[in-house]
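The complex appears here without one of its protein chains, the remainder shown in place.
And now, subunit A:
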Amino acid sequence: MKIAVQHLARIEGHANLVIDSARGTLRELRLEIVESPRFFEAMLKGKHYTEVAPIAARICGICSNSHTLVSLCATEQALGIEVSEQTRILRLLLAHGEILQSHLLQLFFLAIPDYYGVSSILPLVRSERALVGHALQLKKLANDICRIVGGRPVHPVTPTVGGFLRLPEAAELQGLRRDLVAALPDLEASVDIFAALDYPDFERETEYFSLRGDGDYPIFGRRLVSSAGVDCAVADYQQVIEEYLVPHSNAKFARLSGESFMVGALARLRNNFDHLSPMATQVAAALEVGPTTCNPYRILAARLVEVVHGVERAIHLIDDLLLAGLAPEELPTPKGPGWGAAAIEAPRGLLFHAYRYAADGRIEQADCVIPTAQNLANIEADLRALVPQLLSSGREELTRQCEKLIRAYDPCVSCSTHLLTVDFA
């Protein structure tokens, strides 16, 4: 039996799935990345530090805020710039806004159709009006956070090296806080919806890799940890992640201690369960996801736990900002050239940018490692374990379960800064 799914639907970017089996044994399985490479690292070379983040944002429309923020942090590390507490809190709020936006899009628009047996959310507009209502209400709220803090949801305008070009008005933040509190019933309804889903029964232990929060569930951070014992500074990421080429495939894969590892919502949740907000901890119990969960289909549940955590944190971050009062700040100036690396927990997991700047303030060398590149080997390893269990269930069911598994990771192939791709022409 040969199965080839061209241009997998409901993921960001272009990938094909190829499965080849004979007489009940799996002969070949590949996740082909057919997105054209975009050479961002080469494009950033020679660019002045003031234009680096707006270019880096364009790596990905879905996580443009994460790319912007981690790019700014790497530049600031390299140039010796310290940001204020106000900037730090605003950046956290913006990052939470994007995680909410991306998670809600994935959960309701990309994943739910699999569990309701439809091809997209569009048929649900009629049959499940309440569900679609909750989804749109929450998604709009997430976008409002990005709009008020970052200027627009896709490719933010206000974040800049050293701070912000425009601050939100206190009244906007107060309105946002009101809306966040008012959205709690939508969240409760969402938890009910996702607690009722029938997640496939499949488990596979792997290595879980994320930032480790310092007193808070991590977004920005300086310490990397994995369930297999990695514990190092972010600046040393190139020493612990080994990127390698696979002969059969077209994408650069990555490994830590073993052959594959997982980044993203479930890895974060497992490594930082003690830092979840009180409400999120309760929701994790309701959704049956915790520090020992190793069913990749339940990444959906981990994502929803993070949505609840994000809403609660956003409310507190707004309180902090309103209490201190927002004040315009002078943007700090660079101290000098150098190398800097930064990591952020983007919606799909660890995202690294590292730059070396020359004395004229222009980039000499850039490296960007995206979450999906790190997850690819793990998705393939999961599929290899899953497919033999399903070979007797028929082509249609097998394809459906594989696609569902791939989608659970929310792969973002558009982000291909250096996923290696081949033209099969």
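The definition used in the following text is that contacts are C-beta pairs under 8 Å (C-beta built on N, C-alpha and C of every residue); 3 or more make two chains touch, one makes a residue touch a chain; residues count from 1.
Please note the rule applied: contacts and distances are computed from a predicted model.
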| item | value |
| --- | --- |
| Options "Succinate dehydrogenase/fumarate reductase iron-sulfur subunit", "Chromate transporter", "Cell division protein FtsX" or "NADH:ubiquinone oxidoreductase": UniProt name of the undisplayed chain | "NADH:ubiquinone oxidoreductase" |
| Selected residue (touches chain absent from view) among A:42, A:130, A:195 or A:358 | A:42 |
| Touch criterion as defined above, residue of A:120, A:333 or A:389 at the omitted chain | A:120 |
| For subunit A, residues in touch with the removed chain | 7, 9-14, 34-39, 41-43, 45, 48, 51, 54-55, 58-62, 64, 105, 109-110, 113, 119-122, 125, 132, 136-137, 139-140, 143, 151-155, 157-158, 160, 164-166, 245, 252, 414-415, 417-418, 420-425 |
